[in-house]
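The block underneath contains the structure these notes are about, expressed in structure tokens.
Missing here: one protein chain of the complex. Every other protein chain is in place.
Let's turn to chain A:
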Amino acid sequence: MADMKVAAYICQGCGLGDRLDTAALAGVAKKEGKAALVREHEFLCNAEGVKMIRDDIANEAVTHVMIGACSRRAKTEAFGFTDVAVSRANLREGVIWCQPETDEARETTQEMAEDYIRMGCAEVKKMTLPEGNPAAVTERSVLVVGGGVSGMTAALEASKAGYKVVLVEKFGALGGWAAKLHKRSPGKSPYAEPQDTPVADMDAAIAADTNIKVYLNAITSKTAGSPGQFEIEISTESGSTTTEKVGAIIQATGFSLYDANNLPELGYGKSANVVDQAGLEALAKAANGGVIKRPSDGGEVKTVVFVQCAGQRDDTGKHLPYCSGSCCSTSVKQAMYFKDANPDIDTVVIYTDLRMPGNGEDFYRSGQNKGVTFTKGKVSSVEAAGNQCKVNFHDLILNDQTAIDNADLVVLATGQVPNSGVDIDTKLKADIAAAAGDNSLLEAYNASQAEGAVQPISVLNLTYRQGPDVPQLKYGFTDSHFICFPYETRRTGIYSAGPVRRPMDMVQAMEDATGAAMKAIQAVENAGLGRAAHPRSGDLSFPKVRLEGCTQCKRCTVECPFGAIDEDEKRFPVFNESRCRRCGTCMGACPVRVISFENYSIDTVGSQLKAVDVPDEFSEKPRILILACENDAYPALDMAAMNRNVYSAYVRIIPVRCLGSVNTIWINDALSSGYDGVMMMGCKHGDDYQCHFVKGSELASYRMSKIGDTLKQMGLEEERVATFEVAITDIERVPQLINDYAAKIQEIGMSPLKGF
């Protein structure tokens, strides 16, 4: 840029002036950093200091500002200039607070500060001001897929907030599972009696709401686009199709009951008097408060047995391995149907643990009070005998192999199976397993694809190259970032709510749907402003690609955790800016380095690490580069410094958006320019990952596992590059990690590549 003018500001506050020679730092900024304007200030973040910078921007045509003061995580408001590119040299947390305040340490402390000034100047010169997404379109309406209680709640909440809603329901009426219920478990105090379901009220509210457009007997047959500009093709049963434009999508497709036909040992299918929970609701609905009759002959029901965890919490691999968290409450409610009609009916609930989440404990107590008998046991079999059943079970309290001989009705609590559509990862997982020598998954997959086999039906029918539905997490439930962002799938602008996300009851589903509606609104608004939705909420930068350099290797499209990149016919990447979360995983993946952000690129980091002054082999001053995830590791380092936890003066830290954005060229460059070691600090990965970008730290550790060969070629020891998992709470551990690694580098010795 021809008219680039860099100004460097060095703060003397917070003890910086006492601990550091700021005049020397100013000299470094001027001479080596080539800053056109260098100023020192005794208290840079106060009104006067900020005004000084503002005046320079206005009067001196400053376009790039380097601030040598505190961490980039501090004083973000004072130094939040939106009209110039800003870099921050972390002199406070990064230097004086993490170094001992002694005369001997003065020299290395000053060297550290000078390097950070060099790095800050080098970085800012490579930055440009983000302009935001030029393709930003604002379509503010929200699509809700699924018209059960979750979907209806989401639609009503979004409408109440002033957004138009398109509600698509597969069946002929709204209500879903709740519409099949005689009554629901209580959702309000005193949690003692079954309540009427909210379906009728919500149905009426939706009918009266002009913001909500309902499609019944309809499915989303095609979903294209990105947040703010989704194009949805809605097909109805009659064959007609309509196209709707929406800004965000909430998938609330709920659950189906686990198929009780898989449980012949529990008598299902052998006796008409063995039903699942839906079967009992149907009987209760038919009786409508009256006497529930035995299905086989319409006889009087005197004894009912509820079998909890039927086909659930199964460790044999045949049935559902998980707990559905809502069936215990349902069984208590169903037992009350009988007890309320006639207290002399014997109702026995045979449970494993009786899990009653929320205020369910009050409901359980109410059930006991009404005389429902609860017994902890494991049912082994149900035998049909005439119009009655014999329930054989092991009473675990009395350690008694026993039976209830004359049950008129047996209810199986079979649990929730999510309606999450196609598992787009099955093939991927099978391929990975096959590559590792295990063909069983691939064979199972191929068998499932055989002609005539029942295929799962896609819910969203996305046109994304990554597959027609959102990724699934465990047991087929849709993806969600379970620690930080529960409703967010790995498809930006698409949220899942209710039992499709994890097993839950109605109270939780309604809460969930409200949360997802709020997130959908956030996504719509951010997309309209051309900003990232989350977790880098408000970020205006987005990936730019130099297509002329692209080799169509597809690594970016495959590795993007969020399905933001499609491919065109020639296999070039097509970026969908508003699907992007700005993590930079594509930038880290690109072998020819053609992907960058305006304020974060191969160059901004590369020039920083090259700007560091690397002393020669005989100085006994090694240099260790730390690439630290700015979400967890960098705050942990800052907080360690706030606690004055001292660490080695030989490290130079560069924050990165995510370890996934680390391009191996940085490692190469660092090692060939004489660094003695490179530490990478990212979040925990694996099944219980903590990575903000889901796959970033995992990809990084995978990439780094392959770097051994490169190191060998360079004649370096493998220990010179190391990856660490760091959590934000590791404020004691992080300095220890650094010091241990520094000691190890001392042991290995200095890098032979210095001074070339």
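One rule holds for everything that comes next: contacts are C-beta pairs under 8 Å (C-beta built on N, C-alpha and C of every residue); 3 or more make two chains touch, one makes a residue touch a chain; residues count from 1.
Here is the rule we use: contacts and distances are computed from a predicted model.
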{"item": "Undepicted complex member, UniProt protein name, chosen from \"L-lactate dehydrogenase complex protein LldG\", \"Phosphoribosylformylglycinamidine synthase subunit PurS\", \"Heterodisulfide reductase subunit C\" or \"Peptide ABC transporter permease\"", "value": "\"Heterodisulfide reductase subunit C\""}
{"item": "Listed residues A:Thr138, A:Thr243, A:Asn342 or A:Gln368, member touching the removed chain", "value": "A:Gln368"}
{"item": "Residue touching the undisplayed chain, where the options are A:Glu42, A:Glu60, A:Asp405 or A:Asp438", "value": "A:Asp405"}
{"item": "Candidate in contact with the missing chain, chosen from A:Glu101, A:Asp314, A:Asp340 or A:Asp395", "value": "A:Asp395"}
{"item": "Residue of A:Ile53, A:Val145 or A:Val348 touching the missing chain in the full complex", "value": "A:Val348"}
{"item": "Touching the absent chain when the full complex is considered, from A:Arg73, A:Lys164, A:Lys270 or A:Lys376", "value": "A:Lys376"}
{"item": "For chain A, the residues touching the chain missing from this view", "value": "303, 344, 346, 348, 364-365, 368-369, 371, 373-376, 395, 397-398, 400, 402-406"}
